[in-house]
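Before I ask anything, let me first share the structure, which is written out below as structure tokens.
Missing here is one protein chain; the remaining ones are kept as they sit in the complex.
This part shows chain A:
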Amino acid sequence: MLQLGLSCLLLLLHVCVVFGTELSFELPDNDKQCFYEDLEKDVKFDIDFQVIAGGNYDVDCFVTDPQNNVLYNEKKKQYDSFSHTTTMKGEYKVCFSNEFSTFTHKVVYLDFRHGDEEPLLQSMTRSTAMTQLESSCVAIHEILKVVADSQTWYRLREAHDRTKAEHLLERVTYWSIGETVLLFVIGIGQVMMLKSFFADKKGSVMAAT
């Protein structure tokens, strides 16, 4: 019975400490997309967003707290980072708006992190001091997290640049084909028109004499 109670308690403890979500989504033109999160009081959360594809690679973003006070409001940003510690418990909202764009849809990457990282095993939450080996492991873990974050950053930047380069290739191809057609049309058209001028004149000359 005691064991059951203890394991229940441990499982419930596991609940209190949570992680984060990162995802990329497509934002159609003239659209707004909101994400919500229920947070406790005095919880630090970080929001990172980047526009990976579409138009001028910018988006409007605003963050509101449960009482609809605006915590962060930026227009036409390409990427940004926002940190805040909650002052009240409730539903926090992050919204992205593409309403200023008439026909380009955007792909936005969002990373919402809150709370502390959960411990690896329930039993690791004890408050006794860690051995040197454990401290080293924790230090390496933190550094590797930074490495992984930096890789994500570079991956997003690369995706952005690659999308631009692919757009450029497409535009160069279409423009080449278009200009070839235009050249032929103009070249032959000019000659036809010129011939038609002289044909008329000759007709009027014949009529006069």
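In this section, a residue touches a chain if its C-beta (ideal position, glycine included) is under 8 Å from a C-beta of that chain, and two chains touch if they have at least 3 such contacts; residues count from 1.
Quick note on the criterion: contacts and distances are computed from a predicted model.
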Name the omitted chain as UniProt records it, choosing among "Aspartate aminotransferase", "6-phosphofructo-2-kinase/fructose-2,6-bisphosphatase 4", "Neuronal-specific septin-3" or "Transmembrane p24 trafficking protein 9". "Transmembrane p24 trafficking protein 9"
Note that chain A touches the absent chain at residues 4, 7-8, 11-12, 14-15, 18-19, 21-26, 33-39, 107, 112, 120-124, 131, 133-134, 137-138, 140-141, 144-145, 147-148, 151, 154-155, 158-159, 161-162, 165-166, 168-169, 172-173, 176, 179-180, 183-184, 187, 190-191, 194-195, 198, 202
